[in-house]
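Every protein chain except one is present and positioned as in the full complex.
Labels run A and B following the written order; every chain starts at residue 1.
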Amino acid sequence: MTEPVFSLSGVAKRYRYFQLTDLSLRLDPGQVMGLVGPNGAGKSTTLRILMGMVQQDRGDVRVLGQSMPAAEAAVKRDVGYVSDDMRLYGSQTLAWHMRLVSGVHDTWDAAYAEQLVGRFLLHRDQPIRLMSHGERVKATLLLVLARRPRLLVLDEPTTGLDPVARHEVLTELMAVVRDETRSILFSSHNTQDVERICDRIAFLDRGRVIEDSDTAAYLDRWRRVHLDVPPGATVPRADGLIDTVQDGRLVAVTTSAYAPAFEASCAHAGIAVRDVQRMTLEEIFVATVMHHRQERAA
Amino acid sequence: MHSPGVFISQADPRPMYVQIVEQIRRRIAVGDWPPGFELPSIRALAAATRVSVITVKRAYSDLEHDGVIVTRQGKGSFVAEQADLSARLRLAELDAHLSTATSIGRALGLSDEDLHARLRQTLTAKDRHEP
Partner (left out) sequence: MSTAVRHLIVKDLSLMRWWMVGTIGGGLVAAWLMTLSAQPISAGGVLMLCTLIILNIFMVMGGVVTERKEHVTLFLFTFPVSRRQYVAAKVVANAIAFGLPWLVLSLAVVAAIRLSAIPDGYLPLWTSLLGFVFFYYCVLLAVGLNTEANGWHATTITIGNISVNFFIMLLFGVPSVQRFGSGPTAVWAPDILILTVGEMALGVIVLVVGAVTRARRADFI
């Protein structure tokens, strides 16, 4: 088994109005993991614990084989972190920041940094405070990407970006994983981005991991099945049943473990299957969170 | 290395790996990618297309399973060395459309004779317009 890029096991952190409970996650080299969750689910806290910025109350946190936050200084050499609330010095230029970061990190790739300035349409001599939101986000990402860190930890990197800027950013992120030793962990509200570029997804809700799987396999398991149920017939129980909505004769069944056998048992019960739909990550995400909340309330 | 962007549409209800499989098959069918042609590496195609590595991996393994490409360990993936591959893929695409048409016919309750008749009718109509 390869050593994970990071692992969190049994991590807990308690705040006055919020807590992370028994958090366990890991990522293999060369993979992209998306951390998805509603506001206040604990995504940022999780990423900050990983970076050693916030210390866990309990549990083991290892990044690139070293324990956090004990080895924070050494680990941060090879890890890049950007969050949407991070700011640069407004009065200073992008070039000033590039000089600062290149002095600190010996892995700085000056040629790649210049390429990124061009691709992101940034101006080296523009003070940060005169940049638009999108330019600031791209400038911050540039400072991290040009270091070529082994692990990129990004907290909502595409929030507030226009579609073109988002496209540029995602292109550079995918360029990172051309190298199979580099990995990315990012949190996002944008389930389309996550669905598209992540090998693994983790759902977080109210401080707990409620799902952690391989993206493709996970999307493949979910279906919404539309049935035409004649009076007197009973819908057979689907595996992984999440939700059933009935409107007259028409019934929509949502399942997280679809198997063609379900259609056969419907036919057997005299029920016609009108449609079997795949679901987007967004639909699945909302269904999962609502289902877990109902279960915990019950 | 030449790495084409495969276009992934999020409005397409089919999974992304199916869209990739289809577009690669089309490139082979039209002859752009001849037998023995080296495909982009999984990671290069993922980067160029901006989709996850796992999605491209899945597409490649489907193509391999169908005998369209072969993967040599440590060397890369290549279009299968079959003389008639491109023709076979074009026919496969036609067969897929015919199969859909047949299913719709069955759902409408048409007999085999009716279907044959309609296909002949379509052919004559086509010939009249494109002599």
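Just so we're on the same page, a contact is a pair of C-beta atoms (placed from the backbone, for glycine too) under 8 Å apart; a residue touches a chain by one contact, two chains touch by 3 or more.
As the structure is a prediction and not an experimental result, all values here were calculated from the model.
Looking at the complete complex, one finds that the omitted chain is in touch with A. Considering the whole complex, the residue from A:86, A:217, A:245 or A:267 that touches the absent chain is A:86. Checked against the hidden chain, the listed residues A:9, A:55, A:132 or A:213 yield one contact partner: A:55. Listed by residue number, the positions of chain A touching the unshown chain are 48, 51-55, 69, 72-77, 80-81, 83, 85-90, 92, 100, 103-106, 140, 144.
The rule is short, and it goes like this: only the chains that are shown with their structure count from here on.
The geometric centre of chain A is 31 Å away from that of chain B, both derived from CA atoms. On the side of chain A, the complex with chain B involves touching residues 30-32, 167, 170-171, 174-175, 177-180, 192, 196-199, 214-216, 219-220, 277-278. Put simply, chain B touches chain A in their complex at residues 8, 10, 13-17, 43-44, 46-47, 50-55, 58.
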